[in-house]
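Encoded as structure tokens, the structure appears first; notes follow it.
A protein chain is absent from this complex, but the other protein chains hold their places.
And then chain A:
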Amino acid sequence: MNARAPQPRNVLTQSLAQIGACGLFLLTLLAAVPRSFRYLRETIRQLWFVGAMSLTIIMVCGLFVGMVLMLQLYHVLSIFGGTSASGMVVALSVYRELGPVVTALLFAGRAGTAVTAEIGLMRATDQISAMEMMAVDPVAYVATPRFLAGLIAMPLLSCVFCAMAIFGGHLVGVTWLGIDNGTFWSNMTAQVDVHTDIINGVLLKSLAFGAVVSLIAVFQGFTTPPTSEGVAYATTRTVVASSIAILALDFVLTAFLM
């Protein structure tokens, strides 16, 4: 981990080198999974930090996304007299796209940055070296538990986000704008398919996003120069790289899963 690759000159080769290094780091992470089972308590502790502690932001954002979506759709659909379908459209857009994508973006900002900064500071204060000197593998003890925690937390957070968005849609559509409660739910249940929308749409996508965001966050933390400037840059890079990766991966996954 101490040795740093020689820096290539132009941006393209530099990015490719980063992606390559990130890929190799993923292999190291996965190889350390069996060893990290010893640190189950650490994984649970991280799950608390990245999962449970992200609940507030995910729930509040989910609620508002559902509310605004319903408000917009109601006005567009009322032109065609199709307001009864608005609940169903809210549900489909949230399950297929907004749920996993917005959750992942929020997750990168809330949990990814925290993980990068934490590991970066652990490196800067020699805590990672100290673990190595105490014969504790820092990849198995620090990196893998955070990676696994992100992997587990993301699908769960996505589900919470979707539920809150539907609730927000219901609040605006049924309670405020007066769509019939029965129509709202029956249209939704008729059109939402468990396999395409819930399993492929929410769970599979958010699992992939969780893996990518956690990998980037942990990788940036481990490879940052151990200075305050280095940690600042690494945190920024986590958000930028995660956002690009999430949106690009979303397109690829949608193309394959639809």
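List of remarks:
We adopt the following convention: contacts are C-beta pairs under 8 Å (C-beta built on N, C-alpha and C of every residue); 3 or more make two chains touch, one makes a residue touch a chain; residues count from 1.
Just so it is clear, contacts and distances are computed from a predicted model.
A chain of this complex does not appear here, and its UniProt-recorded name among "ABC transporter ATP-binding protein", "CidA/LrgA family protein", "NADH-quinone oxidoreductase subunit F" or "cytochrome-c oxidase" is "ABC transporter ATP-binding protein". In the complete complex, the hidden chain is touched by one of A:E97, A:E132 or A:D180, namely A:E132. Even with one chain removed from view, chain A keeps its contact list with that chain: residues 2, 122, 125-127, 129-137, 141.
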